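Yeah, one chain of the complex is gone here, protein chain that is, but the others are all in their spots.
Moving on, here comes chain A:
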Amino acid sequence: MTEQIDKALAREYEAGFVSDVESETFEPGLNEDVIRRISGMKGEPEWMLEWRLGAFREWLEMEEPDWALVDYPKIDFQSISYYSAPKSMKDKPKSLDEVDPELLRTYEKLGIPLIEQQMLAGVAVDAVFDSVSVVTTFREKLEEAGVIFCPISEAVHKYPDLVKKYIGSVVPKKDNYYAALNCAVFTDGSFVYIPKGTRCPMELSTYFRINEQNTGQFERTLIVADEGSHVSYLEGCTAPQRDENQLHAAVVELVAMDNAEIKYSTVQNWYPGDENGKGGIYNFVTKRGICHTNAKISWTQVETGSSVTWKYPSCILKGDNSVGEFYSVALTRGRQQADTGTKMIHLGKNTKSTIISKGISAGRSNNSYRGLVRMNPGAEGARNFTQCDSLLIGDQCGAHTFPYVESRNPSAIVEHEATTSKVSDEQMFLCRQRGLDPEKAVSMIVNGFCKEVFKELPMEFAVEAGKLLEISLEGSVG
């Protein structure tokens, strides 16, 4: 079977096209002037610029982390351009009619029509193209419910108090190397505020697209769910197929106030590079949420893209009885490398966390789960359950599990289960004996393996995710 897998690991990356839009792109390079210019492009207030510059100065003092099980050449941060935006976005189109049709076509091609009539009913989209948000749909409808959903660059102007209060409150500026870099150069992303007691009337989603060459994308998302509110948010991402690596370093912060609930789902499909590991996105992301009393944050991620993934969506369970969840499917093939997992930091009493991680490795890829469960002294009666399952396709790939547990409260309970399995010859034979072709067989077996995670995704996206796996595995058996 290995031979068959090897033979066919080449598959098409459907989102690999380049859109022909004229862009205004900064010269490569990173210094305080560049940061001033980014801030200037966005017309930011002084406090925002100062915040960026502060982060930049911290970043200069920091070291790139090397503890993850990933291997890539040193990044030359001076060779990257930190801002690129379609020229047509310069005059800030007021409505969809004013948006460059080529941009709309790009999203349509990706299966995200931005014309509201054609959209999935019940999903509002913020479309971010390189360094700017192109359009945010259904805003009026959301405003009626008091929900704020807009590009973060706009929120800085319109809701400075909210932004000032919460930005950097969950992921401090110097949290880590990439987070600090993001604080200095972030360009766009989404801002969400759900008022007290409000159930957001629709799914919110942001779709990130990298188009321009040699640019990095540094997006920043901030979601604040006020007391007793509820929101479900989804992000998706793709990039053209290019031989050079591109850097994507995002920061996502979630704040769930007392009794609030945030469900955050990601379908990550950045260009993964070719089968020899040429090209692809470096996906270095910091995602963290804080839960106040009785609040709940649930992260669900389906990671199929990127050449290198470094990502640990985490929960700080500060309030008593708060709940954190992490459901993850990470698929690597070709030469992809993923080091992903979560941190559950239990501070409050009776806090609960659940971690379900499904890693699938094919080709010559490397797939690691890295997780930390910390029970602080105050976490009376806290509980964690962790399950890490790895599935291997072929015998040249690697699967690794690094579970760290730090328990400083004897009443806290931590449970960990781990399994490693293979797509077995017997399973393949059974499927084929019933008439299924090998590709369908693998995708069915893999989908079955991921079931526990897929069922956490919003309905529309569960189907998408299943299809994405199917495409990702296309040709992984010959």
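Some observations on this one:
What we mean here is this: contacts are C-beta pairs under 8 Å (C-beta built on N, C-alpha and C of every residue); 3 or more make two chains touch, one makes a residue touch a chain; residues count from 1.
Quick note on the criterion: contacts and distances are computed from a predicted model.
This figure omits one chain of the complex; the name its UniProt record holds, of "Iron-regulated ABC transporter ATPase subunit SufC", "Sulfite oxidase-like oxidoreductase", "Type-4 uracil-DNA glycosylase" or "Carbon-monoxide dehydrogenase small subunit", is "Iron-regulated ABC transporter ATPase subunit SufC". When the whole complex is considered, the residue among A:193, A:271 or A:449 that touches the unshown chain is A:449.
In the complete complex, the residue from A:214, A:241 or A:427 that touches the missing chain is A:427. Residues touching the missing chain, restricted to chain A, are 1, 424-438, 440, 444-445, 447-452 (touch as defined at the top).
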